[in-house]
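Apart from one protein chain that is not included, each protein chain of the complex appears where it belongs.
Moving on to chain A:
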């Protein structure tokens, strides 16, 4: 088992402003641990995490991939999260380039078709639409109708950013209608699979994986 990244530099106070790793985060780590063999084979040159929050997931993935083997980008809409990710990268000796932005704004078209590994633990909680779009800690969970508003805005970017061999991983819950998401992605030319599921309290969590359908 790989150790969970060291987050000891983040204090109670920080988690008032930045999403604290929770069941969804840990299921994501477990999924990547299951995927170690695939990830090593993939040998990504460029990776991208959307909404990195504390930076826990990218620090973990960075350890799997090994030092200096991959340019690792992260984005977050919350400036405090961007700084938390930076601190976590330092603490765990993983080099990360972090950008404060909405989803992937500013990265296209330069990174078009260049990302070998991409992953997103999105705000997936069902909330009123008005709660979507904050730049502070609420952005970590507020997903709007069906918890799908941010997810649906992001899906069209996947086909633009991923390289031919690229893989994309995402956390969703049952209420997000995973089958419908997989159907949308199928129409964009992606095969999907469920890497992991877990019941956490009332949430049924899924880790979905997408790769381009072989021509």
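Couple of notes before you dig in:
By our rule, contacts are C-beta pairs under 8 Å (C-beta built on N, C-alpha and C of every residue); 3 or more make two chains touch, one makes a residue touch a chain; residues count from 1.
Here is the rule we use: contacts and distances are computed from a predicted model.
Missing chain, UniProt name from the options "Trm112p-domain-containing protein", "Dolichol-phosphate mannosyltransferase subunit 3", "Protein farnesyltransferase subunit beta" or "DNA-directed RNA polymerase III subunit RPC6": "Trm112p-domain-containing protein". Note on the undisplayed chain: of the listed residues A:39, A:57, A:77 or A:181, the one touching it is A:77.
Within the whole complex, the absent chain has one touching residue among A:105, A:129 or A:193, and that is A:105.
When you scan A:91, A:114 or A:136 for touch with the missing chain, the hit is A:114. What chain A contributes to its contact with the hidden chain is residues 43, 45-46, 66-71, 77, 79, 82-83, 86, 95, 98-102, 105-111, 114, 135.
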